[in-house]
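Note that one protein chain of the assembly has been removed; the remaining protein chains are unaltered in position.
Let's look at chain A:
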Amino acid sequence: MATAISLLLLVAVLGFAVVRPAGLPEATGAVPAAVLTVVTGLVPWRAALDELAGLGPTVGFLAAVLLLAYLADQAGVFRFAGAAAARWSGGSPRRLLGLVFVIAAAVTAALSLDATVVLLTPVVFATAATLSVRPKPHVYACNHLANSASLLLPVSNLTNLLAMSAAGLSFLGFAALMALPWLAVIAVEYVILSRFFADDLATPAHRPPVEPVPAPRFALAVLGVTLTGFAVASPVGIHPAWVALAGALALAVRLRIRVPTLLRRADPAFCLFVLALGVVVLGVSRGGFGRLVDRVAPQHADLLGLLLMAVLAAVLANLLNNLPATLMLLPLAAHSPGLVLAVLLGANIGPNLTYVGSLATLLWRQILHKSGHPPVTGEFLRLGALTVPACLIVGVASLWVSLRVSGL
């Protein structure tokens, strides 16, 4: 019974977040569900508080990174990247794809997948349109890399932030182990995408005049210093959230952005949603479904164990969503950094199979066509079916190599 209630609550929270009746923020559904989880005794209130306290710094970090990405956009970093890609591509669709891969991988790694999906993708589309290049391969590259290139740094994906604290890895330790899988997965994506879209990439190059955009030097410098700060801060005992906040404030002062705007852009409603989601998922983990997942989850970080964990995470990420999947699997993997990173491979790469998000999102979109969102096409699903298994296998194999080399 408790299992059914907890699962029902999770489904209700996710359903609400996808449909968003009357445009209400996602937290409107998640917070009451979290309260219900505690009131019905699915989670003792003390455990719920512990969960909230554990998630707090992570969510703060997320808010600071969202803010940093928004301010970088305001400073013209993405416009500059688009103009640079246009110039260096010389109008060639294939070279533009290569440049988009480099930019999207860097943006995702440094500023999180949200920045790539929300801020970079429109710029890439506009760049392709200016060059009279077919935009599909480049837009798809952004979509895919937002997920699969979010492996490198803890800041790249909310799932990574959750995992870093669970596995007890430092910022640099995380990056060192994930560098090889990150590069390998991006290489796989490039090979598959450039073959899949060979027709669209073979059109002749045009060289329309591209207005040069001056480099936003201050913003780029702040981003560079902030990234270095992430690496330096952890060993000294400063939480990287403070570094991200300092970077964001430096940009905000320079751009003269007002405090109310800053608060809105840090997306407090989303942060509240993540906290509430954490409590609801805790209810599911403590119930029968959690025990089932526990029984299936591998215990050892050998090659097979890593692969099983990554596949399990990918399946859960598609069934539920990558956030609940990560929250549910992390406690089971926390004893081994290798398994935690395998969870991330699955939870970060897996969503490319259906959509940014999950099967639930996909189904809703197909059913609702709501607010004019175009439906997902078979082409998107075919591309996902090609890339995700290949990326998972290559990613897990290179993670295994990384772990062997580092002696973990």
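In this section, a residue touches a chain if its C-beta (ideal position, glycine included) is under 8 Å from a C-beta of that chain, and two chains touch if they have at least 3 such contacts; residues count from 1.
In the analysis below, contacts and distances are computed from a predicted model.
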Look at the options "UspA domain-containing protein", "Fe-S cluster assembly protein SufB", "Imidazole glycerol phosphate synthase subunit HisH" or "Molybdenum transport system permease" and return the one that UniProt uses as the protein name of the missing chain. "UspA domain-containing protein"
Residue of A:Ala12, A:Ala84 or A:Val118 touching the missing chain in the full complex: A:Val118
With the full complex in mind, choose from A:Arg134, A:His239 or A:Arg254 the residue touching the hidden chain. A:Arg134
Which residue from A:Ala104, A:Val222, A:Ala266 or A:Leu323 sits in contact with the chain not drawn here? A:Leu323
Which parts of chain A are in contact with the chain that was left out? 14, 17-18, 25-26, 93, 113-114, 117-118, 121-122, 125-126, 128-129, 132-136, 139-140, 142-143, 146, 199-200, 202-204, 206, 267, 269-270, 273-274, 277, 321, 323, 355-358, 361-362, 365, 371-377, 379-380
